[in-house]
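A single protein chain has been removed from this complex, and every other one stays in its place.
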Amino acid sequence: MDITGAFNAVLYFAAVIYTFAFVLYGVRAIRGPTTADIILAVDCLSFDMAAFMVILGIYFKSIMLASGAIILALWAFMLDIYYTKYVLYGEVEV
Amino acid sequence: MISEIIFITGSMAILIGAIYDLIAAIGLLRFPDFYMRTHAATVGTIGGATLPVFGAGLVALVYHPLGSQRFFMAGIAFTVGILILVIAPTGSHSIISAVYFGRIGKKPKLIVDQLEEDLPKRSDVAELVREHEELPAEEEEPKFTFRRV
Amino acid sequence: MKRDVFVAISFLMAFLLISYAITVKDVLGMAENPLRPLGGFYLRHAFAPSNLTSHSPEVVTAIVWNYRGFDTLFETFVFFLSIMGALSIFRLTEEQEKEVRSLESREPHRHMDLITRATTKLVVIMIVSISASIALHGHLTPGGGFQGGSAMAVAALLLFAAFSKFTLERKGLTLRHVITAYAFGLALILATAIAPVFLYDGRLLQINLLPGETGLLNLDVGEYIAVTFGFLMVFLVLGISEWIFKVILRGEIE
Partner (left out) sequence: MQELHLIILAIVVSFGFVFSYLAMKEHDLLKALALSSVQSTFFALGFYILAAPDIVLAYLAIAVGAYTALVILAISKTERYEVGE
């Protein structure tokens, strides 16, 4: 079985769908009536981008590139927590 | 033989995950209010991110062009998957609590809302959370310190 | 509103036109020589067997600390100056610090709910290990001191939000300790920069004279400590409540 060709076909299909999904998330972030909608869109966007980065790292055959995915998956959490702390408790750090 | 089975399983996971992601994106765009959008968002994070990442890890295990780096790659993929599996529900939980208790946006029409009946007003939420958790007292000895300043 | 849309669309069109011209039409002529002579020099000498080497297969770290070392050194000191500026704006005398401590003891601790706190504990451990791997392995894989340090600062920020500032201060992360650690990081960078002059009769920052990878590793560790505790210091100072500052500055003590 031609493993590289098969993976390239899979990647081509996945990349098109992922890009379309990114565009739709972006449209929701533009239209979102409240800030919470935008932050929800950022959440989905960053997790899906982390997944996409891992898949692209396999395609580029480079482990150096894939380490950014861990960071991206971690940081989206922080935006949620800070937003909640600001909305519910007022002061952020105390 | 076994490597081909692993490769096909991983590829199927990636493809199904991509389709999940598209469904979640359409849902996030089309649903009318915030709480339904969070429903779509959970589909997007677990089905659209965790599943393809685990699939990519399986593919990386048997993808020969990567050489001996492929175990490192699979390790990164599984780490990202476990991280998303832990983080995404917590993030959704915290942001939904912010929207509910902070009364942001308009609420859908509900027949009965038991959470609202039980809980006090927005200004008391901080108070309530503080009461429910047992805080250490002020004069308690610190467990770990370098030196008293 | 209509004018805004026109402005936005015209900006976007200009941007897309420029990127189309550069990438597809190749206006700047980048496609003919993809590797410029300076890039070739860096690639050849970053891990050369003989002299002119920084003992690093990671070319970016080699460029940042060896070929452009003065640049990075002065960036570190610009960061130092900005932190000193923040500290001197928010400085307090000893009596005022006592007042702040007595006022803060009356303030409620705003913990978040149980689920968030439990996950934050788990995630912070992961962030600490990942940032350490980025910084300490920075001379072999992408990353380095600044990246690892900023990742570590974000871990501290998560703790600030999910627990409170007072919890961390009770555990021993007070301003005095943080300043001590920051000074240690800066001292490590300076010592590594000056060491070739006294030990090997070289020039300033000529770290390829040091044995093996010691020079790059020391600089990365120093930058890691300095950036982590520098960010932490700023957030500790900014975390004092607004009303306490107002009381102190206006002199209205109840």
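A, B and C label the chains in the order they appear, each numbered from 1.
Everything that follows uses one rule, which is that contacts are C-beta pairs under 8 Å (C-beta built on N, C-alpha and C of every residue); 3 or more make two chains touch, one makes a residue touch a chain.
All figures in this text were calculated on a predicted structure; none of them were measured in a lab.
Enquirer: The chain left out here touches which displayed chains?
Expert: It touches the following shown chains in the full complex: A, C.
Enquirer: For the chain not shown, which residue from C:19, C:96, C:129 or C:180 touches it across the whole complex?
Expert: Within the whole complex, the residue contacting the unshown chain is C:19.
Enquirer: Of the residues C:83, C:103, C:134 or C:193, I need the one that contacts the missing chain.
Expert: Reading the full complex, the residue touching the unseen chain is C:134.
Enquirer: Among C:11, C:41 or C:184, which one touches the chain that has been omitted from the display?
Expert: In the complete complex, the chain left out is touched by residue C:11.
Enquirer: Where does subunit A touch the missing chain, residue by residue?
Expert: Against the left-out chain, subunit A lists 8, 12, 15-16, 19, 22-23, 26, 29-30, 35, 38-39, 41-42, 45-46, 49, 52-53, 56, 60, 62, 64-65, 67-68, 71-72, 75-76, 78-79, 82-83, 86, 90-93.
Enquirer: Which subunit C residues would touch the chain omitted from the figure, given the whole complex?
Expert: Counting over the whole complex, subunit C touches the hidden chain at residues 4, 8, 11-12, 15-16, 19, 23-24, 60, 134, 142-144, 146-147, 150-151, 153-154, 157, 161, 231, 235, 238-239, 242.
Convention: only the chains that are shown with their structure count from here on.
Enquirer: My parser should flag the chain pair with the most contacts; which pair should that be?
Expert: Maximum number of inter-chain contact pairs occurs for A-B.
Enquirer: Express in whole angstrom the distance between the two chain centres, defined as the mean CA positions of subunit B and subunit C.
Expert: 27
Enquirer: If you average the Cα atoms of subunit A and of subunit B to get two centres, how far apart are those centres in Å?
Expert: Centre-to-centre distance between subunit A and subunit B: 12 Å.
Enquirer: Using the touch rule from the top of the page, what residues of subunit A touch 2 or more other chains?
Expert: Answer for subunit A, listing residues that touch two or more other chains: 67, 70, 74, 77, 81, 84, 89.
Enquirer: At least two other chains touched by the same residue of subunit C: list those residues.
Expert: 109-110, 112, 116, 123, 126
Enquirer: Which of the residues in subunit A end up touching subunit C in this complex?
Expert: 64, 67, 70-71, 74-75, 77-78, 81-82, 84-85, 89, 91-94
Enquirer: Spell out the residues on subunit B that touch subunit C in their complex, using ranges where they run on.
Expert: Contact set of subunit B toward subunit C: 83, 86-87, 90, 93-94, 97, 126, 129-130, 133, 135, 138, 142-146, 149.
Enquirer: Which bits of subunit A are touching subunit B when the two form their complex?
Expert: Contact set of subunit A toward subunit B: 1, 3-4, 6-7, 10, 13-14, 17-18, 20-22, 24-25, 27-28, 33-37, 39-41, 43-44, 47-48, 50-51, 54-55, 57-58, 61, 63, 66-67, 69-70, 73-74, 76-77, 80-81, 83-84, 87-90.
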